[in-house]
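A single protein chain has been omitted; all remaining protein chains appear in their positions.
Chain nomenclature is as follows: A, B, C, D and E, assigned in order of appearance, with residue numbering initiated at 1 for each chain independently.
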Amino acid sequence: MDTKDSHDLQRLFDLRALEDALYREARLLDGEQLTEWLEQTTEDVVYRMALTSRRFRKDRSAPLPVGHGYIFNDTRGRLALRIKRLQSGYVWAEDPPNFVRRLVGNVEIVPTEIPDEMTVYSVITIHRSRIDSQTRTFIAGREDLWRKVEGRWLLAKRDITLDHSTIPDTNMNVFF
Amino acid sequence: MDTKDSHDLQRLFDLRALEDALYREARLLDGEQLTEWLEQTTEDVVYRMALTSRRFRKDRSAPLPVGHGYIFNDTRGRLALRIKRLQSGYVWAEDPPNFVRRLVGNVEIVPTEIPDEMTVYSVITIHRSRIDSQTRTFIAGREDLWRKVEGRWLLAKRDITLDHSTIPDTNMNVFF
Amino acid sequence: MDTKDSHDLQRLFDLRALEDALYREARLLDGEQLTEWLEQTTEDVVYRMALTSRRFRKDRSAPLPVGHGYIFNDTRGRLALRIKRLQSGYVWAEDPPNFVRRLVGNVEIVPTEIPDEMTVYSVITIHRSRIDSQTRTFIAGREDLWRKVEGRWLLAKRDITLDHSTIPDTNMNVFF
Amino acid sequence: MDTATLFDFRTGRQSRRIYSADEIYQLELERIYGRCWLFLAHDSQIPTAGDYIRTFMGEDEVLVVRQKDRSVRAFLNTCTHRGNRLCRADRGNARAFTCNYHGWSFTADGELAGVPLEKEAYFNEIDRSKHGLVPVAQVQIYNGLIFGNFDADAPSLSDYLGDAKWYLDVWLDAMPGGTSLAGETQKIDFPTNWKFPVENVCGDGYHLGWAHHAAMQAVQTMDLAGLRAGNSDASGLDMGMSVAGLNGHMVLAALDGQSGYAFYPDPKPFVNYLEANRATVSERLGPVRAQKLWGSQLNITIFPNLQLLPGLNWFRVYHPKGPAKVEQWTWAMVENDMPEDIKSMILENQCLTFGPAGLFDNDDGDNLTACTEQSRGWRTAQMDLYTHMALGHSAPREGFPGDIATGLVSEHNQRYFYRRWQELTSAASWKDVASYNLNSLTEKG
Amino acid sequence: MDTATLFDFRTGRQSRRIYSADEIYQLELERIYGRCWLFLAHDSQIPTAGDYIRTFMGEDEVLVVRQKDRSVRAFLNTCTHRGNRLCRADRGNARAFTCNYHGWSFTADGELAGVPLEKEAYFNEIDRSKHGLVPVAQVQIYNGLIFGNFDADAPSLSDYLGDAKWYLDVWLDAMPGGTSLAGETQKIDFPTNWKFPVENVCGDGYHLGWAHHAAMQAVQTMDLAGLRAGNSDASGLDMGMSVAGLNGHMVLAALDGQSGYAFYPDPKPFVNYLEANRATVSERLGPVRAQKLWGSQLNITIFPNLQLLPGLNWFRVYHPKGPAKVEQWTWAMVENDMPEDIKSMILENQCLTFGPAGLFDNDDGDNLTACTEQSRGWRTAQMDLYTHMALGHSAPREGFPGDIATGLVSEHNQRYFYRRWQELTSAASWKDVASYNLNSLTEKG
Partner (left out) sequence: MDTATLFDFRTGRQSRRIYSADEIYQLELERIYGRCWLFLAHDSQIPTAGDYIRTFMGEDEVLVVRQKDRSVRAFLNTCTHRGNRLCRADRGNARAFTCNYHGWSFTADGELAGVPLEKEAYFNEIDRSKHGLVPVAQVQIYNGLIFGNFDADAPSLSDYLGDAKWYLDVWLDAMPGGTSLAGETQKIDFPTNWKFPVENVCGDGYHLGWAHHAAMQAVQTMDLAGLRAGNSDASGLDMGMSVAGLNGHMVLAALDGQSGYAFYPDPKPFVNYLEANRATVSERLGPVRAQKLWGSQLNITIFPNLQLLPGLNWFRVYHPKGPAKVEQWTWAMVENDMPEDIKSMILENQCLTFGPAGLFDNDDGDNLTACTEQSRGWRTAQMDLYTHMALGHSAPREGFPGDIATGLVSEHNQRYFYRRWQELTSAASWKDVASYNLNSLTEKG
């Protein structure tokens, strides 16, 4: 097996390792194993979903003085806060639990300068089945940075582009 | 190529072989090649979709005396019955045929004790386009057991978790 | 590594190369990099979405005198036309831009006679978030022909089966 | 509005507007669902004190709760403070219900037991006795079936059921152990007017041979006289009967004492069970019901929206959600004296035949949806339909209550269903609603 | 309700409520869709006996069937037994239609031919002649276009079309071979009030230069006088005309005899075809129509919801689905005498320009949706809009029927569209509806 092949093979290994990580993530989150999910992130993880608005392409208006703002703009500590709340047993909206199912796809990886860091693109849809016949679907694109620590891939950064200008549900007790 | 690599490689081969099987399944079912689909199952296949209910996390009520019941709880013989009906030419609801499209993702495999048996997790959405502008979507998670028989992967067991507490369509003439 | 393995390995490489191409396509289109997308097609690309109708399975009616007609039936030149319009800056419906997200899955490849040409099956859903809280979803199956030119896979033919008998949106300013 | 012109019992003529007009639907909510006895739950679903189920009466959400004294109460599932949904679970067991919004808590008997900050915020001036859960006006139980009624002036459940009880007991009271509903509730979001599925099951043996041809071909293992008729070659009184004229309740009945199990892969264990216990049943219900009805395929309909099918062993209620939508709830049902293997065969078979993925239900779904959609058009809604099959061919039958048409295939029962529908929708109150049990045995005896 | 105040023909003032109020929409279903001649199908779509198409008249679903005697009949697509949708296919060929529910079957002429168990269940007492399919009151054909009418008292199709026929024939009757619709139906679920797309095409040349700027830039290959006007530098009578005053029907017409093909990548083959056949057309229609109209861009609107565009060669009908929704159906259309290569160029171009992904349609979709959404607000619905462009600038024109405004850019046609809309919505019956064909040639000649 020549070098190119072995290089390609390594890429296949990396790709699948990261797909495994993303699918495992989705399964952990669907199953509300939030702590296990958090353990799959780095200490310095940055988790963000920016606010946006429908603007004309040629819009001339000045940038917002204090930035566009976020829906999620979390550190590991803030994620832990959210999880603490979700696991407190007082989040009525999640009891009874909704049926939540994530479908992750379009996984692409791009190496970075740093050997053990990989940029990962993916798309996620989150289906929520609520009380009676109510169903909601979120769709978003994700640009991640994953870092290999002791042979294990951890999420170091996630920028989520939510594809809704109006949130289609009454809460966002879900991680993307 | 060292042992670890060749082991990893074997895993890639298995993974893709099972992805191939799942995608082929979806294509066969979308194309109503039900017999061909059934041939991709083992004689002792178990095909189940359990009923469920939204319950409080801390609910104290006793388990149901005779179990939770099922939407599907089929053996190969019962699957054959369903197929017999669907192919009888008398299932008016399927003539004209609806446009049905399955999207399968989040494929993960976990080896079992038995060398030729593999646990496979996946997520499936089934889109149905009905008369005029009516569309319906089912979403479900699946935990499968696949068995390798004469070099060919066959479905031996499928537990389907339907993510709807209320069925969003007037029939379920579809396999998941 | 024996021949079978190396043959299987080559298939894995091809598969992933084509998955990469499909995911890149989706990302380019979501990002409106239409020119870059077009460059990933061959000069003689055929891009088609046929019209259809719900017909009885046993329907006896004669084929339509001048064929079934198309929603898309484009050459590279016609695709360029569409792109020219979309990039003209006068397509009001796309300004402000809608949020569009493609999810591609069920990727399968089948070799053809020609060594450097591959048949590729896939499924695509296109989510569009429109003004305020309006969302629309298209679902379609695709049968592609991809051709390897100077080591790069290019789209040579795409037959799109749209799974809606009634278009669920007010425009189709999107490529599948 | 006047519903007198919308249905004519003598000719079976009916207006299609009853399936589409919103004003008619609103009238139904008031005069049928606001006034009739509606099925809430089966005793077996809430055996223990504190067990509860969340269900609907018409479009109103209600909570049905087993009390410490074994009685059952039902309440609007809404907090009396700011009106939040009180309980968000489908079923469970609880000592009390605490509202998510401000934490008011109510005991199983509906009393307002806890008010946070009662002293600090309410200055102990709130009269808790005035803010208990809103009870359903009447709750009564008949042989394990719990019913509720929003109308305090409604007749008793027993009078409401009338001679339908004689038939109901063939399922509910045949065996000493009584009956149960088995498994979780099977819920379907179903875009049909509620009257279509009811008429489909209450009397429409006519569609079996056609709409269900494929399903029957696939699973029928035993002859069923009434259905053979559906396949064109039966005759005579043995072929089953359509029973109505019982306060709007109806029964379809085969009379062979075993055909209920005609759709099971292997009927033998059932037949053995039947024969082993027929004597017992005879002691309890007498020979006629023991021989002719117990084990036969029965379709029993309790007006307006409850249906149970001994034999196929499913039990169903339709919750209206608008003129063109119902939420359909189905369960498997068993006799508690049945051996476990038979119980599980019933569960298995019910989901194969009449569950959300049931071979039979999947034939009906699209038809009933289309009947509803096709009643909407401006011109189509002006059409009349005729429910007149076998009109004038009914008669009393020795030993059986009700006005009876021969065979399982007729529109005899449907006519009585729509007659009751009209009597109720046109009446200002129960005082104006006639009660009738035609050819009552008691009269005779 | 009175619609007199909702539109004023003299000033073009109209209330926005006509695009949002449900009561007005219901009135439209009754007095426009329940009373006007509605397009059902083109002869070419159902050539053979037994060929059928499933379509809509207003919100009513109808089945259009070619009879053995070559005539065409139309029926409500609903079974007369329990009201099920009878045929679930969009189109096809059938000897008979059998209902899925109980198997009643109807022959192509609508007769109830088969009733399962007619003897056993109906005791042969059903009078089948009373339960045939409900026919559409009138079905008439004009040069290949099949129309239906729910109102038995409506004027004949010929009188209804009036002098619009003179213009229709430029497409339908120019060539001996007649015309066809090509390809499957292109259906779009479109959240707009039905009147917006109609007015957009019936007279609104005004939006072409703006809304379709991008599309035209992309595909226009030939000058089109009327549109040049749209780009501000034309004048004179040669620049096309807006024709109305014909019982609510309207025409937009360029007059250069070839501009219909201005939007084709290569117009040459079309121009050749036109010149090669203009003599023939002249014999058939006379010089005026042959020289000025045949081959020119024409927008023809038949009130209320049919539009065809010779040149761009598409044919469209709008099915209302509520005050804020239509299902829009489009086809490509060809002259049967056209050589195959031209036919396929037309098909190719039609889907590029005016199909679901058509460059032009995708410009209009959001505008018409927004016009509808913006008519809903409490305050906005109180607004008046003015359809008054070129008010008072119309006149008779020698040799052409109708009241004519110069150029393709005006609101002349729209005014007449809303005038007809008001005449019909305010009339109790056809007796109260005026018929007018202004400046009729026949009068003169």
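Just so we're on the same page, a residue touches a chain if its C-beta (ideal position, glycine included) is under 8 Å from a C-beta of that chain, and two chains touch if they have at least 3 such contacts.
Not measured: the values here are computed from a predicted model.
Across the complete structure, the visible chains that the omitted chain touches are A, C, D, E.
Set against the missing chain, the residues D:Gln14, D:Thr78 or D:Thr380 yield one that touches it, D:Thr78. Within the set D:Asp60, D:Glu184, D:Glu348 or D:Glu423, the residue that contacts the chain not displayed is D:Asp60. Contact with the omitted chain, checked across D:Arg13, D:His131, D:Arg284 or D:Arg397, is made by D:His131. One chain of the complex is left out; on chain A, the residues touching it are 49, 51-56, 59-62, 64-74, 78, 81-82, 84-85, 88-93, 165-173. Contact residues of chain C toward the unshown chain are 92, 95-96, 131-133. Although one chain is not displayed, chain D still touches it through residues 26, 29-30, 33-34, 57-61, 76-78, 80-85, 88, 100-103, 116-117, 120-123, 125-126, 131, 134, 150.
Heads up, the rule we're going with is that only the chains that are shown with their structure count from here on.
Shared contact partners of chain B and chain C comprise A, E.
We define each chain's centre as the mean of its Cα atoms; on that basis chain D and chain E are separated by 49 Å. Multi-chain contact residues of chain A (touching two or more other chains): 1, 9, 12, 95-96, 103, 105, 131-133.
Among the residues of chain E, those touching two or more other chains are numbered 85, 88-90, 100, 187, 189, 327. Pairs of chains that satisfy the touch definition comprise A-B, A-C, A-D, B-C, B-D, B-E, C-E, D-E.
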